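The complex is shown incomplete by one protein chain, all other protein chains being positioned as in the whole.
Showing subunit A:
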Amino acid sequence: MSLRALWIVSHEKGENGSIRFSRRFPTVEYRAKRLAGSSYVAVPEDSPVLQLILLELGLSSPNKPYVAQRDDCIYRPRSPALELPLNGKETLWPVLSVSQGSLILACLPLVDVPSEPRPPLASLLSVSQGLTFLAGLQTFLLGSGAKPDGDGLASRLAMLPSVLLQVCPLGTPLDVPLVGVPATSTVATSAGTQKQPAWKTGLHRGRAMVNVAVVETVRSMQYGNQSRQDLWDVYGTVTCKCEVEGVLPNVTVTLSLPQNGSPLQDILVHPCVTSLDSSILTASSVDNMDSSAFSGPYKFPFSPPLEPFRLCSYTSQVPVPPILGLYRLKEEDNQLCVLVSLKLHETVKNTFEYCEAQLPFFNRNQMGNVDVKVSSGQVEVTKEKNLLVWALGQKFPKSREVTLNAKIIFSGVSPGPSDPLCTGLTAYIKLLFKVPEITLSGCYVDQHLVQVYSSAKPRILTSRELLSKEYFIWNSTGTAPVSNGQMMV
């Protein structure tokens, strides 16, 4: 249940790879040696490890189209655990790796069960521990979701030795590196008998406040085709920021659904949730829908950590997509006729923070003459001349329907960017929108059902938001890829 070594690698599309940080844990290595006996494989020095990781991830020699070692068609699971081939028959396994942009985080967990024959990953607790640790390290180094920026990353890397001294001094991770908490924070004392959670680095003093935000994300694939069923799905996350006094204060947040709402499925909760009702976990998207399924209210009693956290996440099956679209392309004597219509569903609030449709024309020459008519909003051609951006603003017109007609002649010389999923009549519109104060599933947090068991009456804030992601409307006159097999089988 420990790590033998840790590496942080950066590279530029496979080139100029370098080890930005590495750490060995010799006492874990001592155990590895004694556990593995004659099948022990020592950890090589940094530079061969770097080359092997890049090779196994298919990143080495990016300019060579085929390298036998890298591109062999034999399938070996490479993620999340790599097997690095060393000299002769020896291999280093399992090297866990997590990549984000040009940064690769890797570690080698200790195999604490007999290593011959090779045990399955699933039998090694250190593997899931390693994954959790790497994910935490990633958040520490890059923040959530952001791209690695040079200076910020460098300063975080410089902090790493002292951070590791706290969270993983000898190879057994005690915690993930904490973001925003100074490495040598002084821990507030708890005077009473209540033990302080190890994941809470101090105590809040001052006005109590609970902020709960529900963000739903909708994805969709619309084909505008009789033979192909349109798809959409919704998933939500509930994020909390709680400032409540006490060593282990109790807070309960309740998610509610409207009368006829379909149940929340696939619920995952944060480890700070103290207890769970089994009925909350029963509904799942991989099951046949059970009409008698539990549909709330969903109670989550928990004791909050100091930092903002994701209380829970869920998926939901909603009856209609928020925006229904139709996209039709026709090649006509050297020009492309484009017809788009978008219709906002009547149940969705017509107040957007933004709404934008992107129409890429990749793998073609640049757009020359573009003749566009829209019923609402503005259309722009991007500088690279391969993308139409149709900004729809904050509101759909009263009819809740907008159209775009265009005739495009591709006359430019230099070819634009390529996307194999956007060639010829295989083309799509991508919708980007954000609607404040609604959720598609109808899920909401009632302020009055947020209970805080503490002396002071807290301020309670709740919010909702709907976001689009991977919201595609495919050209109905071309072939389009399938996005969900479940519907087809």
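Just so it is clear, a residue touches a chain if its C-beta (ideal position, glycine included) is under 8 Å from a C-beta of that chain, and two chains touch if they have at least 3 such contacts; residues count from 1.
As a convention for this text, contacts and distances are computed from a predicted model.
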For the chain omitted from this view, which of "MMS19 nucleotide excision repair protein", "MO25-like protein", "AP-5 complex subunit beta-1" or "Metaxin-2" is its UniProt protein name? "AP-5 complex subunit beta-1"
Determine which one of A:Gln51, A:Thr91, A:Gln166 or A:Ser341 touches the chain that has been left out. A:Gln166
Residue of A:Thr132, A:Gln229, A:Ser411 or A:Gln447 in touch with the missing chain, whole complex considered: A:Thr132
For subunit A, which residues reach the chain that was dropped from this view? 1-2, 19, 22-27, 29-31, 34-35, 45-47, 58, 62, 65-66, 68, 70-75, 77-80, 96-98, 112-114, 117-123, 125, 127-129, 131-135, 161-162, 165-166, 169-176, 184, 186-190, 192-201, 217, 219, 233, 235, 237, 248, 265-271, 273-276, 278, 280-281, 284-287, 310, 312-313, 315, 363, 418, 420-421, 423-424, 426, 470, 479, 481-486, 488-489
